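Note that one protein chain is taken out, while the other chains of the complex remain in position.
Chain naming follows the written order as A, B and C, and within any one chain the residues start at number 1.
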Amino acid sequence: MTEYPTALGASSLEKITLLGQDLAQDVMGKVSFGELAFWLATQRRPAPGETRVFEAVLAALADHGFTPTAIVTRLTYLSAPDSVQGALAAGLLGGGSRFLGVTEDCGRFLHEAVSTVEEPANWDEVALETVQARRAAGKFVPGLGHHVHKNGDPRTARLFEIAREEQQFGPHLALFEAIGRVHPQVLGKTLPLNGAGACGAALADLGLPLELLRGFALLARTAGLIGQLAEELRNPVANDIFLSVDLNNRPVPPAGGSHG
Amino acid sequence: MTEYPTALGASSLEKITLLGQDLAQDVMGKVSFGELAFWLATQRRPAPGETRVFEAVLAALADHGFTPTAIVTRLTYLSAPDSVQGALAAGLLGGGSRFLGVTEDCGRFLHEAVSTVEEPANWDEVALETVQARRAAGKFVPGLGHHVHKNGDPRTARLFEIAREEQQFGPHLALFEAIGRVHPQVLGKTLPLNGAGACGAALADLGLPLELLRGFALLARTAGLIGQLAEELRNPVANDIFLSVDLNNRPVPPAGGSHG
Amino acid sequence: MTEYPTALGASSLEKITLLGQDLAQDVMGKVSFGELAFWLATQRRPAPGETRVFEAVLAALADHGFTPTAIVTRLTYLSAPDSVQGALAAGLLGGGSRFLGVTEDCGRFLHEAVSTVEEPANWDEVALETVQARRAAGKFVPGLGHHVHKNGDPRTARLFEIAREEQQFGPHLALFEAIGRVHPQVLGKTLPLNGAGACGAALADLGLPLELLRGFALLARTAGLIGQLAEELRNPVANDIFLSVDLNNRPVPPAGGSHG
Partner (left out) sequence: MTEYPTALGASSLEKITLLGQDLAQDVMGKVSFGELAFWLATQRRPAPGETRVFEAVLAALADHGFTPTAIVTRLTYLSAPDSVQGALAAGLLGGGSRFLGVTEDCGRFLHEAVSTVEEPANWDEVALETVQARRAAGKFVPGLGHHVHKNGDPRTARLFEIAREEQQFGPHLALFEAIGRVHPQVLGKTLPLNGAGACGAALADLGLPLELLRGFALLARTAGLIGQLAEELRNPVANDIFLSVDLNNRPVPPAGGSHG
């Protein structure tokens, strides 16, 4: 008989355990939600400083106003108000490579460079080599540049500060910060270190699984999308968005054709 | 030109605001994730006691082991490892009427009864009338009964305790507790007040939007599903689950037929 | 050992069967996709006339231009171009009670009335009673009314015609047509029988499972959403839609507050 081992939730007649703890007595009322999310993902309880950095990241990623994901959740709820789970799931499905992916891409990119370095490292040198190699390969440096915050993303400096306060400023953040210093001499222009990239660096320094960094962005965004739905209930805009598209459709003849 | 009002995230060259706050200076590092989720959903900052009850609810709902939602997330990740967002979204889609719906159903049901009552109320009387009316209509009482915790769900008593400690024990919890006392004389048997129902009562007492109570269960579950994925990465079981079904398929002839 | 019976796909070293047929020899090249979808849903092979009505329904429901579901699929693809499955799934999640639900609601509503009638029936009498009962209960009649086609939905008359040509005009369509004749004397105004409702009636007459009528609308819509994505690749509009919302956001102060 196949068995399925797990250290997560389990129930018996009298007791529920989660991560080896008594859920009712030792988790409820004692473990904050951010701490619990960290613990679930790593199966080790974070120190308070780790939780503070982790929750700062979640705050940084929770909501960015009328993003595609927010619009999608509102439109799906308009269309299928019977299914809150569908509206949230639809919004999360936009959490892919373009809008939420920077966090994961940056964390993985930094980790690759960091893994080859022995500490103590001269991070400016590592950063210079890394940016040069990236440029030579014709690839962007993840986490550099922002379409709005051209003079600097306010989340980045603040996350560096919090990580330092909590002694969680590790090699990924150090390398990311160094990239911010050295890239102009390689790229010939100064770009801001964006907040999504800084979040990826911080999550990697916290030892969270790199394959799931996108997952933490999605957790944060779930809270944001619930906020979007709550506002939609109070002050609906989805029908206006729908009509602004539908009423401005312009019929054109079919294209015909095939791939070239 | 149509405008879309929002009090959630907004960005300018130098600054990001969220809920009217400076995101970097006043939210990051200062607001826990549970507190922020509450604030996003209500657009008012919760008191510390409210946050503690809210986070206790999230802990109670985060993970229940190998539920259908957990299995679905693991199988979807097996099948499409390129899309963490798809695996999480697929799991959340199971958060409907049967497995995660009790929280919302119970909150709405209690709210309907509570809305017609003037306080101070004799909750045992209200509970008796409510359960009798429900029975007369041939309907179940939401939040009563549990297939495992037949002698009492340990989360329920603990949530009552935390809500009392924080002065958040309001009319919904009071009515729910009273239903626990009086239902045996109507139904002729004693059923436990389940934890999912208690969570619905607590969320309603916190003033969270009733239409979105299911959403908070889904937020909690998102953290749980990330935990499931992290464990799947470390100790995979999804392929065994898949094979345990596929290898035990038994071909039968098509049924033919139509609805009767 | 638990076994899982199924009449759908099964494979052995040499052969693949589907619905008891040899997939390669007896299905591929011989069974059209519409016919196969019908067969999969009912486990009986439809007659050609049944397939023609079924495919007419699918054509009627495949695409309605810039609906919320189409916008959602395009925005999700903009945001996560790495996941076509996510973009399609997100669009389908809008197929709920409001925009795609009429087909199912109407099929179920008609079936309930039809089940109580012995044939041959005087459908005008049945329709009159049904509409009167609905009105007395303060409920809408599913399938009546359309926000654009106020003088008649062109799909309805055409579907009646095709069903008659194929001898598939059964009691559900008969009752629906009769509702079109008699409702003005009850409601005091003349409303069109909409195409989505007619599709529900036709699917019910074909003996398709009532619990899944929405599923056929979703199957049709999947083809439509692929068309939307193909057009988005050729002539993208999703980024303009996103910007038309984001650039017209108007920050307002948080609402505060709770449910009343």
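Rule of thumb we're sticking to: a residue touches a chain if its C-beta (ideal position, glycine included) is under 8 Å from a C-beta of that chain, and two chains touch if they have at least 3 such contacts.
None of the values given here were measured: they were computed from a predicted structure.
Asks: What chains on display are touched by the one that is not shown?
Replies: A, B, C
Asks: Taking the full complex into account, find the residue in B:S83, B:T156 or B:T222 that is in contact with the omitted chain.
Replies: Considering all chains, including the one not shown, the answer is B:S83.
Asks: Considering the complete complex, identify which of C:S11, C:T116, C:Q167 or C:T190 is in touch with the unshown chain.
Replies: Missing-chain contact among the listed residues: C:S11.
Asks: Where does subunit C touch the missing chain, residue by residue?
Replies: 2, 4-16, 18, 22-25, 27-29, 31-34, 36-37, 40-43, 52, 55-56, 58-60, 62-66, 70, 83-86, 88-90, 92-96, 100, 148-151, 154-155, 157-159, 161-162, 165, 209, 211-212, 214-216, 218-220, 222-224, 226-231, 233-235, 237, 240-241, 244
Asks: In terms of residues, what is the contact footprint of the unshown chain on subunit A?
Replies: Residues 1-7, 10, 17, 19-20, 42-44, 80, 82-83, 85-86, 89, 93, 111, 204, 207-210, 245, 248-259 of subunit A touch the chain absent from view.
Asks: If you put the missing chain back, which residues of subunit B would it touch?
Replies: Against the left-out chain, subunit B lists 65-69, 71-72, 75-76, 78-83, 86-87, 89-90, 93-101, 231, 234-235, 238, 241-242, 244-246, 249, 252, 255.
Convention: only the chains that are shown with their structure count from here on.
Asks: Chain pair with the most contact pairs?
Replies: Per-pair contact counts point to A-B as the maximum.
Asks: If you average the CA atoms of subunit A and of subunit C, how far apart do the two points sit, in angstrom?
Replies: About 37 Å separates the centre of subunit A from that of subunit C.
Asks: Whole-Å distance, subunit A centre to subunit B centre, using C-alpha means?
Replies: For subunit A versus subunit B, the centre distance works out to 23 Å.
Asks: Using mean CA coordinates as chain centres, what's the gap between subunit B and subunit C in Å?
Replies: Here the centre of subunit C sits 31 Å away from the centre of subunit B.
Asks: Any chance you could list the residues of subunit A touching two or more other chains?
Replies: 65-66, 83, 86, 89-90, 93-96, 100, 231, 235, 241, 244
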